[in-house]
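All protein chains of the complex are present and in place, except for one that has been dropped.
Chain nomenclature is as follows: A and B, assigned in order of appearance, with residue numbering initiated at 1 for each chain independently.
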Amino acid sequence: MKEVVIVSGKGGVGKTSVAAALAILFQENDLNLVALDADVDAPNLALLLSAKDDERVEDEIEVSEKAFILADRCIYCGQCVESCSENAIMQPDLEEPPIIIPYLCEGCGKCAIICPEEAIEIRAVKGGKIINSKNNANGFTIITGQIAIGETGSGKIVTEIKKRGREEAQRVNADVLLVDGAPGTGCPVIAAITGANYVIIITEPTPSAMKAFERITYIAQHFPLGIGLIINKSDLHEPSKAQILEIARKNNVEVLGEIPLDKNVPYSIAQAEPIVTYAPESPAAVALKLIAERLLQSLRFS
Amino acid sequence: MTSLPSEIFHRKPVDVPIVASTGGKGGTGKTVVAINLAAQLANMGKRVLIIDCDVDSPNVAILLDAELKDEQVIKRFLPEFILENCTFCGKCAEYCRAHAILQVGDKPPLLFPEICTGCEVCQLVCPSDAIVDKEKIVGYTFEGHNNGVDIVSGELKLREPESAIAVDAARERAFKKVKENGKDYDIVVIDTAPGAHCDVIRALQGADLVLAVTEPTPFGAHDLDLIIELTKNVMMLNSKVVLNRSDIADSKIIDSTCQKKSVELLARIPYDDELIKSYVKGIPIVNYNPESASGKILIQLAEKTQELLLT
Partner (left out) sequence: MNIKKIGDFMKIGVASSLPEGLDSPVDERFGRCFMWTVVEVDDNKKVINVELYENDARNARSGAGIQSTQFLSQLGCSVAIAANFGPTAFTALNSLGFEIIQCDLQLTVQEALDRYLSGKYKSLEEPTKPKKAGVS
């Protein structure tokens, strides 16, 4: 079983669209797969893969710890307010217990230690959801991680869905575990890359995407895995594209392929359909088929 | 989320209006909106400061083609153990909620720096003054200027997980500039990271106006719902929507999301090749081609922002 993770360094370069297209193309190449959506802030893979609503199974998980004030023990001294280095505690009314601002609280426990009345507890809170669904057309499982608004702990959700993804992959004897990673270079991305066999970096030829490409390449090189590059909207700006190819060459990043600017793509996204099924003869779809072939070769599936 | 008292949301960091550009989904164009808003307000004679709080991949200076200088380090607490004072009580390990310290028997405490969140609890509970601050560098802030706009930018060191601290540092440096004698700004623009994490929340704190930038796709609508939930219902900030690439698909889904969340759709920016050209060149479209379809809308957006915040 090969674990393939798709990252982008920068958001909006087409990571999820490519992930969905590759999932479909792998299936068309008779591979058994499980798909994971590790873009836990804004998971869209299941949407794009037309996951059936009536086959959804949701599961809440604990992702972080927060402070809770036990009102009946509080003596309103306000020492917790001063002690909090995140400014996550306020006491607007000095005759009432202070209030914890959950989205600023890191659960470090300082307030609980400082409190002279032991009136503060640190408790685990459920802030994440894991959703199992099935792709409409092809029936493969999609496991989605989602973090609640304002919560921290996205790395934890990613680690958990990866674990479940591997279990499911084992159960169905999958050839590939395809992971749509989060944009950026933060800890959910690192959690997604950890343990993968191959990382696909998607970028576009613009100055801001290029900088992000360098960052994500640097990070990916710290892991024992193959790295491949896909340049999306490749004819947007030739000089930037040339620079990206040079960076790839210098860093031993395999170029899987280029996808040209294609008006069919935004239309397919608006229909929430992968380009390879929406317009299979379009330039983007054709490019993706070539990329899938090259990728399967690199993964030794052909 | 339980409701929080309104005092929390009236914590203003400075006396100058703050407008923030955010988006939930990445790549919708929030930075493009932010820098054009800033550049046009400057064209309108306002003194503008823009803060780049997208510390994982700060793009404001790139899109404004500005050189960043005056590097300052962002430091965070990292414990260092003074072994002569250590009594091997194990309290530091016991109270560390991140489990970043290992201490057993009479072995010296062992720190795992990549897990440490810098909360200082270990130092707080150490009974024998055996912990000092080693001050770990987690990122940098910079300043720059171009297109009539002053820039403060925060950048997180690669692989550093705690972006919230870099956001706080960039804001602190920017607000210090605002409060300095002789540095009179009319408005502050903030560019946030994508997502709805604590780093976005910290970037948005105290904003007088939040512009949620989205696109007319099911993903855009889905993520818009989440981000408006955060900015309007959790953080209780005045929130409006900006629709980018408004004509690539039917914007009905966005209209209905806006209706559902009771937020106004303030601007529709059409797909514009000129905008892409300006983006690649590092010149705000409002300066590169103000007569273009997107340029006109962004100029209008700046005027509306002025109406909302500066009159």
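In this section, a residue touches a chain if its C-beta (ideal position, glycine included) is under 8 Å from a C-beta of that chain, and two chains touch if they have at least 3 such contacts.
Keep in mind that what you see is a predicted model, and the values were worked out from it rather than measured.
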{"item": "Of B:V14, B:M44 or B:A93, the one touching the omitted chain in the full complex", "value": "B:A93"}
{"item": "Identified contact with the non-displayed chain, of A:S64, A:S234 or A:S268", "value": "A:S64"}
{"item": "Option from B:I82, B:I115 or B:I137 whose C-beta touches the chain left out", "value": "B:I115"}
{"item": "Sole contact to the chain not displayed, among B:L41, B:I101, B:A174 or B:M235", "value": "B:I101"}
{"item": "Identified contact with the non-displayed chain, of A:G9, A:P97 or A:G153", "value": "A:G153"}
{"item": "For chain A, residues in touch with the removed chain", "value": "1, 62-65, 107, 124, 153, 156, 170, 173, 195, 197, 224"}
{"item": "Positions on chain B where the hidden chain makes contact", "value": "93, 96-105, 107, 110, 112, 114-115, 117"}
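The rule is short, and it goes like this: only the chains that are shown with their structure count from here on.
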{"item": "Distance between chain centroids, defined by C-alpha means - chain A, chain B (Å)", "value": "20"}
{"item": "Chain A-touching residues of chain B, taken from the complex the two chains share", "value": "1, 4-5, 7-8, 24-29, 31, 56-57, 59, 62-63, 95, 97, 117, 119-121, 124-125, 158-159, 161, 163, 193-198, 201-202, 216-219, 222-223, 226, 229-230, 234-235, 245, 248-250, 271, 276, 279-280, 282"}
{"item": "Chain A residues touching chain B - in the complex, by the definition given at the top", "value": "9-13, 16, 41-42, 44, 47-48, 65, 85, 90, 92, 99, 101-104, 106-110, 113-114, 122, 147, 149-152, 154-155, 183-187, 190, 206-208, 211-212, 215, 218-219, 236-237, 240, 266-267, 269-270, 272"}
